[in-house]
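Here the complex is missing a single protein chain, while all its other protein chains stay put.
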Amino acid sequence: MTNVAKKKTKVVVGRTIIWLSIAILYLPLLVILVFSFTTSNTMTWSGFSTQLFSNVFTHPEISSALTNTLIIALASAALATLIGTLASVGIFYLKKPLKQIVNAGSQITILNADIVTAIAFMLLFISISNIGIPLPDGYPTLIIAHTVFTIPFVILAVNPKLRRLNPNLYEAGLDLGAGHMRTMWTVIFPQLLTGMITGFAIAFTLSLEDFIVSQYNKGSIETISTLIYSSISRGLDPTFRALSSIVFVTVLVAMLVFNAVSSQRAKLSERLRRALHSVK
Amino acid sequence: MTQIKKLQFQRKHFSYPYIVICVVFVVIPLFILAGYALIDSDGNLSLSNFVDLLNSATTYMVFGQTLMLSFLTTLICLILAYPLALLLSNASINRSRTIVLLFIIPMWINFLLRTFALRELLSMLGLGEGYFSVLIGMVYDLFPFMLLPLYTILSGMDKSYKEAGSDLGASSWQNFVRVTLPLSVPGIVSGIMMTFMPALSSFAINDMLGDAHLFLFGNMVNDLYGLNMWNYASALAMIMLIFVGLVMLVGNRFNRRNIRSLGGAKQ
Partner (left out) sequence: MSTSTIQNPIKKPDRKDTIIEVKNITKRFGDMTAVDDLNLKIRKGEFVTLLGPSGCGKTTLLRMIAGFDTSTEGKIYLEGVDVTQIPPNKRSINTVFQKYALFPHLNVYNNIAFGLKLKKIEIDGKITKLSREVIDQKVNYGLRMVGLEGYDNRDIDTLSGGQQQRVAIARALVLEPKVLLLDEPLGALDLKMRKEMQIELKNMHRNLGITFLYVTHDQEEALTMSDTVVVMRDGVIQQIGTPKKIYDEPKNAFVADFIGESNILSGEMVADYKVRVLERILNCSDKGFAKEEKVDLVIRPEDILLENPDKGGLVGEVIDSIFKGDYYEMRVVVDDYEFSVQSVEGSPIGTRVSLTIRPNGIHIMKKARVVNKYKALIHDDNSILLFDEYFECNTTGFEHGQIVEAEFDFESVILTDHEADGIIGGNIAISLYKGNHYQVQVYTDDDNDIYLNTEDDWDIGDRVGILVDKNKIKLSAVVKEDDYIDNNDEEL
């Protein structure tokens, strides 16, 4: 009897700790959410208003930074997913020394301190323009940089799926008369799709999150990160509160809905599996 | 015959675009960085930038402060995240992946926005700018990077190991110390890497939450860059690069069996 009681206490305490941690993690975001509904410059309540939310889309600097950030994130994540998936397949069939070298290259990119990466890119882009190749600062440099530093993450996301792939699938594609590119598109990519989606999501997030690499290579354009950083010294525009709240709520709702749908499906297949199991 | 075969397209050729990208955008830039670092103020090839940096007390102070802050951040993250990951991966306490997801969602919100939110909260709580606030900010920012690899390894651990442990006479505590903890080492190592590395180069959090006393490696590079002292900045970055390389080697040695868990870490 005491055993059961002990177990129950353990479960209650454990769950309390989990929810407490979640509360602490979300507390700052909730404070911001509350204060997005008031317009004062500092965090004091000056009456309910939704003014800040409409400001997000009319404020010239913020709305253009938002557009820049999204375009760069989408473009670089798409490129990284394409190149990374191809690379993942290719690396799988590379022989020992070259394979290790390429993997080490990926590892350096992942683990290198952001600031070193940022400066290295900056110096590279300067050298490129110095030798007379036109490479304007802004979109081109940021999309290149973000693509390069997110590719290894796509490879990491695709690799586990690749390992589970039937090794004869590719041969079967070729055998049936499809070319290499066609086999890749019609046979291999669909099999790797979940890994590619994960890879895209990671690349997209890392691009959104990035501050240091963008800061050093942005040229004259601003992303959300660089804009926030540059406006810290002159006091942060209260519109950022509404922006954080929009991002926060959107992400929260999207993730929870997505998760609810997929867990529903998981539950269904679990029930089926159990039913099968019980008769075998 | 073999000649023709060599010219034919093979699957491994799919990696060639990436290899070219790696060479042009990862390897060459590091050489350029090294080049800048080895050119002194007069435009000559020399080690003088390094000598100057290594002779300056500021460098040591900055490195010391940065390492200390990164170390404390990582340690606190580990101490907080490990028990939480244990709870989250315990089937009788939590079966829901949604709960785990709740810990990751803040990662999708720009870390500067999060830090900004935290600053507002801390000032409401009466905590002004300073070392302690920076530390809280760093932990708040990097916590999920520690939690995820730990959760991944603990939730993926075959429960028969724990059952075997208790079958052989281990109490829950002995089971934790002798079975769960050693088996989770790859997750711990990858969590430390994922937390410690970004901590080393962070400076924006210090700018937002710190006072003038704390001067980090990132701040130093950033300032040198701002002052157009690119050669010094590059030399400093080179030192950091060598340091990162060393940490990577040590980490790989620890993790030889399980480098793949790095992949698990980010998912």
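We just call them A and B in the order they show up, numbering each chain from 1.
Note that in this section contacts are C-beta pairs under 8 Å (C-beta built on N, C-alpha and C of every residue); 3 or more make two chains touch, one makes a residue touch a chain.
None of the values given here were measured: they were computed from a predicted structure.
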Omitted-chain contact residue, chosen from B:54, B:79, B:164 or B:227: B:164
For chain B, residues in touch with the removed chain: 158, 160-161, 163-171, 174-175, 178-179, 182-183, 185
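The criterion applied here is as follows: only the chains that are shown with their structure count from here on.
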In the complex, chain A residues that touch chain B: 7, 10-11, 14-15, 17-18, 21-22, 25-29, 31-32, 35, 43, 83-84, 86-87, 89-95, 102, 105-116, 119-121, 123-124, 127, 144-145, 148, 151, 153, 156-157, 159-160, 170, 180, 184, 198, 202, 205, 208-209, 211-212, 216, 224-225, 228-229, 232, 236, 240, 243-244, 247-248, 251-252, 255-256, 259-260, 263
Contacting residues of chain B [partner chain A, same complex]: 9-19, 21-22, 25-30, 32-33, 36, 80, 83-84, 87-88, 90, 92-94, 96-99, 101-103, 105-114, 116-118, 120-121, 123-124, 140, 143, 193, 197-198, 200-204, 207-208, 217-218, 221-222, 225, 230, 233-234, 237, 240-241, 244-245, 247-248, 260, 262-263, 266-267
